[in-house]
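A protein chain is absent from this complex, but the other protein chains hold their places.
Read from first to last, the chains carry the letters A, B, C and D; within each, the first residue is number 1.
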Amino acid sequence: MSEPGSPVIAKRSGSKAWQAYRSNPLSVAGLVIVAVIVFMAVFADYLTPFPEHVGPIGDFAAMNMGPSETYRLGTDTMGRDLFTRIIYGYQLSLIMAVVVLAIATPVGVIVGLVAGYKGGWTDYVLMRITDIFLAVPPLVLAMAIMGFLEPTLLNGMLAITAMWWPWYARLIYNVTRAEAQEGYVLAAETVGASTMHIIFREILPNCWPSILTKMTLDVGFVILMASSLSFLGLGVQPPTPDLGSMVAEGAKYMPDAWWLSVWPAIAILIIVLGFNLVGDGLREAFEAES
Amino acid sequence: MSTPILELDNLGKTFEADGHRVVALDGVSLTFNRGECHAIVGESGSGKTTIANLVLGLMPATSGSMRFNGVALPAERTKAHRRAIQLVQQNPLSALNPRRSVGASVRLPLDVHGIGVSRERGARVAGLLEEVGLEADYARRSPRGLSGGQRQRVAIARALACEPELIVLDEPTSALDVLVQARVLQLLQRLRQERGLTYLFITHDLAVVRAIATRVSVFQKGRLVETGPVESIFANPQSAYTRQLIGAIPVVTEEEAKIRNVIRAGTPTPLGTE
Amino acid sequence: MAEPVLTIRDLRLAFGSRRRQTEVLHGISLHVRASEKVALVGESGSGKSVTARLAMGLLQEAPTTHASGSIRFDGIDAIKGGREIARRRGNRVAMIFQDPTSALNPTFKIRGQFREVLRSGNPAISDADADRQAEAALAEVSIPDPKRALDSYAFQLSGGMNQRVMIAMALANRPALLMADEPGTALDVTVQAQTLKLMHELTEKRGTAVLLISHNLGVVREFADRVYVIYRGRIVEHGTTAQLFHEPRHPYTRALLAAIPKISGGGLPDLPERSPDFENPLIVHEGCGEPAGAIA
Amino acid sequence: MIWKSLLHRIGAALIVMVGISMLIFAIARVMPGDPARIALGPNATAEQVAALRAERHLDAALPVQYWEFLKALSRGDLGKSLYTNRPVTTDIAQFLPATLELCIISAILMVLIGLPLGILSAHFRGRFPDHLGRLIALIAVCTPAFVWGVILQLCFGYFWPIFPIEGRLLDSIPVPQGPTGFYLIDLLVAGNGAGFLDALHHLVLPALALAMSGLGQAARLTRSNMIDVYEKPYVEMARAYGFRPWRIATRYAFRPAFIPTLTILGLEFAAMLGNAFLVEKVFGWPGLSRYGVEVIIRKDLDAIVGTVLIIAAAFLIMNIIVDVLVSIINPRIRLAGGRG
Partner (left out) sequence: ERVLRLDESPIGEIDPAKATDYADTVLAVNLYDTLVYPKKGGPGVEPRLATEWTTDGATYTFKLRDGVKFHSGNPLTADDVVFSLNRTVAMGQGFSNLFAGRVTKAEAIDPLTVKFTLSEPYAPFLAALVRLPIVDSKTVIANKVDGKYGEFGDYGEAWLSAHDAGSGAYKVESQNPQSETVMVKYPDYFLGFAENAPDTVRYRYGVEAPTIRALMSRGEHEISDLWLPPEVIRAMGTEKGLKLLTEAGGATGEYIKLNTARAPLDDVHCRLALTYAFDYATTLKILQINDKYAQGIPMKGALPSGLLGYDKDAPAYAQDMDRAKAELAQCKYDPKTSPIDIAWIAEVPARERIALLMQASFSKLGFPVKVVKTPWALVTEQVTKPDTAPHAVEIAVAAVTPDPDSLLYNMYSSKVPPTWMSAEHLKDDKVDALLEAGRGEVDEAKRAEIYKELNARLRELAPSIYAYEFTGVVVARDAVNVPGLSGPADQRLDNFNLNFRDISVAE
């Protein structure tokens, strides 16, 4: 039987969200951008004209050339193809973002969940620790960490992770505090469910929209942050291509050898833009769903 | 004759918020008898939900005590208590986790209390859903796709899953349509009769009380104004406040309007004592 | 018979993108005459609110709404003349909302909002004049200390008080038509009763036409002269209150009537376990006094 | 009860400050490289280095060093910078105002450009101005500040040289001496109108470069908060009562939407203090942020600890200020205590 007025067809959860997502052309564009970039990054070895330009190589006969037939976007100060290096730069940026978020998100989410649900002293202590990490200027924190670790890709990622998780803790803390007021949490409590169950099985699934949205937006910001670190020489080491360092180093040649930093800057813009559009789209989609 | 299931003895609750005190419940003594539907009515803020919270052990009382089946209720509830006293909330929209299936929600108490063998629980969930008038395949659905009445039925099924003795219903139908409300009330009535449940039924709608309750307690500003069997309250409300509540009920027939107006005016009905 | 202030004819409304639309109103026709109190009853989701919002010209601007048919108010078509109707909002036609507290801006004092309301009726009004009028209007709805109320924020007043403020605002510009979308149901039964009483008195006094929206026939009976019963985007029955309650024709109307618990006792209404199928409603007209040429 | 919650916040901030001082102290000491060696310069001998280590307690256990630091701190002594050879307090006193001035002007730009952009977008939701506004905001957010710096410098300093591209003031204008260190204020106090205009002129490009990301963020936040508010019954009410649409956008819906925006903007502003260094670098701005980075690279311990503490304190103070502002704008918080 059904109550009058009840929708008779139960739709699979999420399909409404997908519809909402699809209806916004900007979000779809974002998805396309991201897909293309991911595809290019994954198959960089096959798609780039000079894959060897990623390694320790310099073709000083061809250094600092503007865009041409052979080198679509020009070459850098080492005579390496910019297009190739940008695509590999994407590869690195993506790995970076994925690793950073894969570590920062669970840490921040768990801290936020526990502090938000437990309240009291647990809340106070955990959130003050979070505040400490928030109040130290992020780059200072990252630099300090990079300072005592070797400046490698992995350590760079760790450093960024250390400054990233508090934002998730904050976000999830707020979401959890709101969700904890919801009836379903009360219901689970009255039934006698364990704290673990309530936090992870009841509240956490409702944090996913916030987490996913923030993660997609953050992919872009991690890349930006990594590029700021590279600007200080604290990121990936040469010759590995890194979009941030490319912009930073290239900027020294502005405006004469403009291609050195303009293309990587545009490349950063595109990837960050792509993920931001996806993030915006997700946010709207999740809103439409509820 | 009737056995008390829950006794409140001088129960009080005071909230301290931002440095000012709110007396939400002011020394309430009340007895709930087994098998009854005991309604608690009162305007917004009169302390109805506070009683529910105290009974469920969701917050400690400031003063007084409670006895369940003759035994004092501890502040930290045992699993048995958590199982024996269940809750159906006012807002069916938020009472079900939107990201878990209906089945998972109904199954939760079975898992928590280890009711039945794990393999059989699926069947049990189906049985419960059927009992509240939903087909078994609702278990797979998300609460998002359900109407208010359906959600409230799921919430009732979840409460039933514990095989409780007492169910606290905090305004279970006030967010529903009149027609849907009537059906949910019907369901509750039937379940009580079949299972011998006891209801602590919180509402502000006296018409609903008239239809479903056996006893009524009227609250105002944290105090018990009057209590008694439903017929006598309606026949002869003692306090002006109760009369006011009854007077506000919208009615559909002339005859009822007449009854209501009499009550509102405060003139004693034939049963009256004055 | 008085001329209708509001005439809705064959109103259809669909939501969604251009390609994928779901129709929620399937051709509603109704009218409200000057000084008449008309009720629109129906279950949740049947389309009561959207009808009212369309009539107020509030929905048309959204890109996801697609409306057709005609809504004539003051001789303007609200479907096409969105801007025209916008100019009349709050002036010739006003609205009261279900939850008064959330319908008042939490960051402005009542005074500011009241001024704004009065100004939408009379752009030239001075602050002092507006305040004077506001005080008078609040006094009229029996607010004990109008000055204090004006200097309060909505959250500082009780729900009942806010409801009175809303009514005062709605009637401040002496509109020809007042729409009340489930006024007071978000509050207590007692407040709801008071609200209806107040509205009744004030509109009676001023000859304002009212379109009351509710799902409770009990409420309607106390208030309305005439009733439209809406079911899933269609008007299934209409007639004068007396006729409709005395002799409901449509099974859905009957079910609605039966669903209301009786204070005379007798337990719960006896409803069939399965909902009757109201899908193909016969449309029942009872003393509707349809304006000439209307097809219903 | 605003005061009580304010006290509570200040207490929490103090706890956080202590935590930060420990954290940064520990980090600064475990960083590789011998600060004494770096202090003495590349030509120093091992003995000289050892002597300096002893003098600065660099060989003592961390807690001992921390205790020494606290003792000095209580005297208002943050130690000496190896980078500038001056007391850290002198450096901070000189460089903090420069950074603050830059960040404040940035914040003003952020609000003056970001909020209207967001309002416009929300008001024309789904139509052309919205798409344009969103795109501008998105691009502003998606481009790193140093890129903005270089772009602005090239556009308005090189190709079309209408703005100064470096420094705080023209060489020909005497550097104002106090009292605040904010050139804009000091020059006004000194009655030097031309100097004031020049200082402002110098601020435009760096402040804009620094503001870009926050500005985009502000526009996006304003838009989404406005859209949330537009769904609220009171906006429907406002429309139903015939309030002018533009008035709804700029006042009636904006004020409640501004409250959550303000909270985030406050954080954004506070974070700017620490993140300004790339812009400071590009525009040769003698600010604290750049100083902080320079001293980290040089392992200038005292200066690192001092700078981080000041920036963190500014961050926390800013947070408290934002809370107070929010509670002033949000009557619900402001008056919550009033009734009790």
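Annotations for the structure displayed:
Just so we're on the same page, contacts are C-beta pairs under 8 Å (C-beta built on N, C-alpha and C of every residue); 3 or more make two chains touch, one makes a residue touch a chain.
It should be emphasised that the depicted structure is a prediction, and the values quoted were computed from it without experimental measurement.
In the full assembly, the chain not pictured is in contact with A, D, by the touch criterion defined above. Here one chain is not drawn; of D:Gly11, D:Pro63, D:Pro161 or D:Pro179, the residue touching it is D:Pro161. When the full complex is taken into account, the listed residue touching the unshown chain is D:Ile297, out of D:Ile15, D:Ile297 or D:Val326.
Counting over the whole complex, chain D has residues 32-34, 37-38, 40-48, 55, 83-86, 91, 94-95, 150, 153-154, 157-158, 161, 165-167, 171, 175, 281-284, 286-287, 290-291, 294, 297-299 touching the chain that is not drawn.
Residues of chain A that touch the chain left out of the display are 56-58, 60, 63-64, 77-78, 151, 233, 237-239, 249, 251-257.
What we mean here is this: only the chains that are shown with their structure count from here on.
Chains touching both chain A and chain C: B, D.
Averaged C-alpha coordinates give centres for chain A and chain B that are 48 Å from one another.
Rounded to a whole number, the gap between the C-alpha centres of chain C and chain D is 51 angstrom.
If you average the CA atoms of chain B and of chain C, the two centres end up 32 Å from each other.
Along chain B, residues 133, 147-148, 177, 179-180, 183 each make contact with two or more other chains. Annotation for chain D: residues 339 touch two or more other chains.
Note for the complex: chain C touches chain D at residues 53, 56, 58, 63, 86-91, 94-95, 97, 99, 102-109, 116-117, 120-121, 153, 155-156, 166, 169. Chain A meets chain D in the complex at residues 26, 124, 128-129, 131-132, 134-141, 143-145, 147-148, 220, 224, 227-228, 231-232, 244, 247-248, 251, 254-255, 261, 265, 268-269, 272-273, 276-277, 283. On the chain D side of its complex with chain C, the touching residues are 126, 232-234, 236-245, 247, 252, 255-256, 259, 329-332, 335, 339.
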